[in-house]
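Of the protein chains in this complex, one is absent; all others appear in place.
Each chain gets a letter, A, B and C, in the order it is written, and its residues are counted from 1.
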Amino acid sequence: MQAAIVVFPGTNRERDMALALRRATGRKPAMLWHRDTELPAGTDLVVLPGGFSYGDYLRCGAMAAQSPIMRAVKDFAARGGHVLGVCNGFQMLTEAGLLPGALLRNATLRFLSMDCHMRVERADTPYTHRFRRGQVFRATMAHGDGNYFADPATLDELEAEGRVILRYATPAGEVTEAANRNGSARGIAGIASANLRVLGLMPHPENQVDPAIDGTDGMPLFESLAETLASAA
Amino acid sequence: MKVLVTVMPKVGVLDPQGKAIGHALAGLGFAGVGEVRAGKVIELEIAETDAARAKQLAEEMARKLLANTVIESFRVEVA
Amino acid sequence: MKVLVTVMPKVGVLDPQGKAIGHALAGLGFAGVGEVRAGKVIELEIAETDAARAKQLAEEMARKLLANTVIESFRVEVA
Partner (left out) sequence: MTTSAPLPALLAPDRAAQLAAEYGLKPDEYDRVLAILGRTPSLTELGIFSVMWSEHCSYKSSRVWLRELPTKAPWVIQGPGENAGVIDIGEGLAAVFKMESHNHPSFIEPYNGAATGVGGILRDVFTMGARPIANLNALRFGMPDAPRMKRVIDGVVRGIGGYGNCVGVPTVGGEVNFHPRYNGNPLVNAMTVGIARADRIFTAKATGIGNPVVYVGSKTGRDGIHGATMASTEFSADAEEKRPTVQIGDPFAEKLLIEACLELMATDAIVAIQDMGAAGLTSSSVEMAGKGGMGIDLVLDDVPQREAGMTAYEMMLSESQERMLMILKPGREAQAEAIFTKWELDFAVIGHLTDTGRITIRHRGALEADIPLAPLESEAPLYRRPTAETPKQPVLDPATIPDPVGLDKALLTLVGSLDLCSRRWIWDQYDSMVGGHTARRPGAADAAIVRVEESLDQGGNRALAMTTDCTPRYCLADPEEGGKQAVAEAWRNITATGALPLAITDNMNFGNPEKPEIMGQFAAAVRGMAAACTALDFPVVSGNVSLYNETEGRSILPTPAIGGVGVLEDVAQATGLALPPGLDLILVGETRGWLGQSLWLREIAGREDGAPPPVDLGAERRNGDAVRGWIRAGLVAACHDLSDGGLLVAAAEMAMAGGCGASLDPGPAALPPHAWWFGEDQGRYLLAVANGAGLLRAAAAGGVPALRIGRSGGEALVLPGGLAISLAELREAHEGTLPALMADTGMQAS
């Protein structure tokens, strides 16, 4: 797997992401700069990591979505490339139009830094096949604007096309209001593109990849990716 | 030339902040406060002397960056 | 009656958001953008028919809650 992580001014979870990818693949991902205009040859995964690109000023991810590198990322996605956007990266994907909807201010109007649980709605995607369908896993969330919004028609379409990949749930797997701390529409934590190759999610599975730090709940996501891309190569 | 771009949440889009402000105002004893919407305003100095052109430019900025038209609407005023 | 409260960073107070927006606009190729300041606007429905009284009420709300007068100034318009 040839992963590349894009660093924007203000990105701050790129090293976390690199650690997770390295654990899953044994390889160091390439680090790209937002001003780069093309991806390194052979790149098969682009990751837009978490952080506060441009300070999250104006709207989270809005300025990053206009960066030079995003042109190349869009082309890559259009050619069927795999793109993972986590937290700020998810916000960028929506701002860039690679995924529908938008991420609004958390319903609590506060930054939420805590564990959450997510239910895997589909286990037949490049990102989730090492999970079971309905499996619940724990991840860190840390965001001020993770409240997923799309108009009802778009939401219905996402559901109908099976593009809702992850939902906030209780540890027992129930999608409840209490488990959905940021107030996301229909408890949505992660959605994918129609070809399932672009995934955006708010929580940080990259922080749960080491038993000595905080458990390995997030590992299956990275292992799924590693496997998908190894078999594709 | 000074231009003001006002960006508001679209009708139908959740506005938790506006709602919370409404609550807080009621809590402070302000009666008769109905709907509250919270938006942003961006004040720009543009090197442009023609008001129509300044407006057009600001609208382009709003569409490209200042507003997210999935959730927000905007209006431009030239001061 | 609809009232608009616009809250802006005071003159001389650093506005990191405005600064970043200015940078980003330049990066997008918009030339001639000078100072950019970013503020908030709060749109209120007030059960009040007298414009002067509505304005006075909104000013009180701004002082008490909507603006942080240590770093922000505000203005009220009745729509």
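Just so it is clear, a residue touches a chain if its C-beta (ideal position, glycine included) is under 8 Å from a C-beta of that chain, and two chains touch if they have at least 3 such contacts.
These numbers come from a predicted model, not from an experiment.
**Student:** Out of A:Tyr54, A:Phe90 or A:Phe222, which touches the unshown chain?
**Tutor:** If we include the chain that is not displayed, A:Tyr54 is the one touching it.
**Student:** For chain A, which residues reach the chain that was dropped from this view?
**Tutor:** 9-10, 12-13, 15-16, 19-20, 50-52, 54-57, 108-114, 140, 142, 144, 204, 206-207, 209-210, 212-214
**Student:** In the full complex, which residues of chain C touch the absent chain?
**Tutor:** Chain C touches the missing chain through residues 7, 9-16, 19-20, 23, 40, 65, 68, 70-71.
Criterion: only the chains that are shown with their structure count from here on.
**Student:** Between chain B and chain C, what's the gap in Å when you average each chain's C-alpha atoms?
**Tutor:** Centre separation, chain B to chain C: 9 Å.
**Student:** Centroid from C-alpha atoms only, then distance chain A to chain C, rounded to Å. What do you get?
**Tutor:** 34
**Student:** By residue number and range, which residues of chain A touch two or more other chains?
**Tutor:** Residues 58, 63, 66 of chain A touch two or more partner chains.
**Student:** Mind pulling the residue numbers of chain B that touch at least two other chains?
**Tutor:** Only 40, 64-66 qualify.
**Student:** Could you list, by residue number, the parts of chain A that touch chain B in their complex?
**Tutor:** Per the stated touch rule, the residues are 58-59, 62-63, 66, 94-95, 100-102, 104-107, 109, 147, 149-151, 183.
**Student:** Where on chain C does chain B make contact in their complex?
**Tutor:** 6, 8, 18, 21, 24-25, 28, 30-48, 57, 60-61, 64-66
**Student:** For chain A, which residues are in contact with chain C within the complex?
**Tutor:** Of all residues in chain A, those touching chain C are 54-55, 57-58, 63, 66.
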